[in-house]
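Note that one protein chain of the assembly has been removed; the remaining protein chains are unaltered in position.
The first chain written gets the first letter, and so on, giving A, B and C; residue counts start at 1 in each chain.
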Amino acid sequence: MNAFVAILRRDLRLALRQGADSVMVVAFFIVTTTLFPFGVGPEANILARIASGVIWVAALLAAMLSLERVFQTDYEDGTLELLTLSPVPLELLVLGKVCAHWLTTGLPLIIAAPVMAVMLNMDQDGFGTLMIAMLIGTPALSLIGAIGAALILGARRGGVLVSLLVLPLYIPVLIFGAGAVEAALLGISAQAQLQIMGAILLLSLAAAPFATAHAIRQAVE
Amino acid sequence: MHRFAKPSVFLKLTGAMMPWMVALTVILTVVGLYLALIGSPVDYQQGNTVRIMYIHVPAAWMGLFCYVGMALCGAMSLIWKHPLADICARATAPVGATFTALTLITGSLWGEPMWGTWWVWDARLTSMLILLFLYLGYIALVNAFDDPERGSKAGSALALVGVVNVPIVKFSVDWWNTLHQPASVARMDGPSIDPSMLAPLLIMAFAFTGYYFIILVLRVRLELNQRRIRALQLSGLFDERAAANGDDDALAYDQGHNAGAGK
Amino acid sequence: MTVFTGSDLTCLRGERLVFGDLSFNANTGDAVMLRGRNGAGKSSLLRLMAGLMAPRRGTIRWQGDDIADDKIAHRARLHYLGHQDAIKPVLSVRDNLRLWAELRGISDIDAEIDQALRALDIHHLGKTAGRYLSSGQKRRTALARILLGQSDLWLLDEPTVGLDRESCAELARLIAEFRARGGIVIYSTHVDLDIAAPTILDLDQFAIPMMEWLVEQDDEEDTRESLSPDMNQGKSAEAAI
């Protein structure tokens, strides 16, 4: 557990010192969301109708944008090799790094999401559910994405590749995330969707660290 | 078995089976095509377009079958580290992707006259589309590394992760589809299939399976050949200068070590 | 007794053969120097010893136990220094070292780090960020890492790269101290490092030119094939298609 805290603290400190990463992700999220009114027109009712989907798609893309760097810099400067050699299960370290990734990208997105929801004219009934859905969904995005980020270590054109690998796997989160908000807007209970999202989160929490650690061991071999 | 060795057992076994497989597949294809195009009745609802089903449905089965096959190969490579498993997974991907793409294309060609549109966001169509993306992701990943072996290994891991996700994706797409468009589209499978229609369907499915195994064997051989070529090239065999000098050890050795792992 | 041994090791990297049938052994207090041409497999051997990669054939043992059986225990007893320094440019030297100390479960981290920094004469750089370090200072920071915590085995891959003459002498002294405590050091270097009575392991001896290897494989194959008369059936069928 100490190791988990250690790696988490170091990654957070790194993110804080480098600073730009989190800001960039949020900026990307806002810019992408802003593009939709230009594309579909500024009518308030249309925007309100698509708001939940747009926010989720933008969040998905923003989370993915930062994925490539989760392991890449550590891979390049030899840190990953040493992490693999430290007397701690690599799965635990992976979990720490994913946790740091979520704190620096997922969490800011959750905070930015309601702002964008307001701008897209989303009904206020959906706000709470949107936040909760994102709170459950974004950690799953980080976990699933980490597998992709580890698989592409050492590959050519890693950034494009990671999106091709990870986006199809993100579809369930998108469907239920947007579905939950949709249900809340219709005044139906969103509990079913949120529970399924919880199940997806638990499943990825159980499986993703192992898959990611396996991929990392392959990469540093 | 060593990677550089010629896996003679595999070659011998498949070599002996090959003529039979080809013959069987050809016969199945001919019979299947006859039944599909001439020998089967016209559907009372779909008319002659039902004949598209005889390639559409088997192709869809093959698309899924190949993915499961890939994942099984991935698991075998993970557990037993058998080099042939990676190669098999790698050889399966293009076949699976082809069948999945064919499913989508023939589905569109059926949908246009029957539903009046080339594409609907039907649960089945959508999950097939995602399956195609998974195949494309696999193929892209496998080919993105300088060291082919590393690519195969990464691919095997991805195939395994994907196979966990395929049911989840399928399930969530079903759910999503029923929420947004409650069963407005006609289902492809009728309430019950008449034997006269089931026969061509099954025979075509077997023909496609035969085709898959033929391609699999050929592609595994291709991959084995390429590995051996790379090994021989790395060994400095082609160094004419060294051959002329008669002292090729040093040169061949250095060349082998300086050349990259890729081509 | 011999503590750290390897037997009949064959190593493949990517698709090429690095070395074959290599054996080594080391007792407590030993220093083993790896020698060989570029690409002879010095780094690969060190990576095998660390457990970063698995040998294609053969086993590596610590006090008789295969290191693959308990990797965590093996990692706890070794320190590995690779080509890269693994120093984050935005973190201070101390913070860079802190992670590795924490991962090893060291109790008095600050004292350990102080001691390591002093030993390498970079104590004054403790608060300097990684990006301001010269390459020699970076290397010394990386070397400070291997002083953290208890360890029985140092695997040093070209530790002298980027070090000046004085630092090399410093390193030699640290290695001597470590050996006096019963540690085993296995290292590769291009520079002469003043180390008392190292065992020399010449990797060139174990190099197998790939052609010989292939011929050998073919011979095995031929003997196997000659036992069964219909060996070329596969090829003819392929030609027929």
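Just so we're on the same page, a contact is a pair of C-beta atoms (placed from the backbone, for glycine too) under 8 Å apart; a residue touches a chain by one contact, two chains touch by 3 or more.
The rule we apply is simple: contacts and distances are computed from a predicted model.
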item: Candidate names "Phosphate transport system permease protein", "2-polyprenylphenol hydroxylase-like oxidoreductase", "ABC transporter ATP-binding protein" or "Heme exporter protein D"; UniProt protein name, chain not shown; value: "Heme exporter protein D"
item: Residue among B:Phe10, B:Phe65, B:Tyr138 or B:Tyr211 that touches the chain left out of view; value: B:Tyr211
item: Residue among B:Met18, B:Ile52 or B:Leu160 that touches the chain left out of view; value: B:Ile52
item: Contact partner of the left-out chain, one of B:Leu11, B:Cys88 or B:Leu102; value: B:Leu102
item: Absent chain, residues of subunit B that touch it; value: 33, 37-38, 42, 47-49, 51-52, 55-56, 59, 94-95, 98, 101-102, 105-106, 109-110, 112-113, 211, 214-215, 218-219, 221-222, 225-226, 228-229, 232-233, 237-238, 243, 246, 249
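Here, only the chains that are shown with their structure count from here on.
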item: Distance between chain centroids, defined by C-alpha means - subunit B, subunit C (Å); value: 41
item: Averaged-CA centre spacing for the pair subunit C and subunit A, given as whole angstrom; value: 36
item: Whole-Å gap separating subunit A and subunit B, where each centre is the average of the chain's CA atoms; value: 31
item: Residues of subunit A engaged with two or more neighbouring chains; value: none
item: Subunit B residues touching subunit A - in the complex, by the definition given at the top; value: 78, 130, 133-134, 136-137, 140-141, 144-146, 150-151, 153-154, 157-158, 160-162, 164-165, 168-169, 171-173, 175-176, 179
item: Contact set on subunit B toward subunit C in their complex; value: 2-6, 8, 11-12, 14-16, 18-19, 22, 147-150, 218, 221, 227, 230-232, 234-237, 249, 252-254, 256-259, 261
item: Subunit B-touching residues of subunit A, taken from the complex the two chains share; value: 147, 151-152, 154-158, 161, 164-165, 167-169, 171-172, 175-176, 179, 182, 196, 200, 203, 207, 211, 214-215, 218
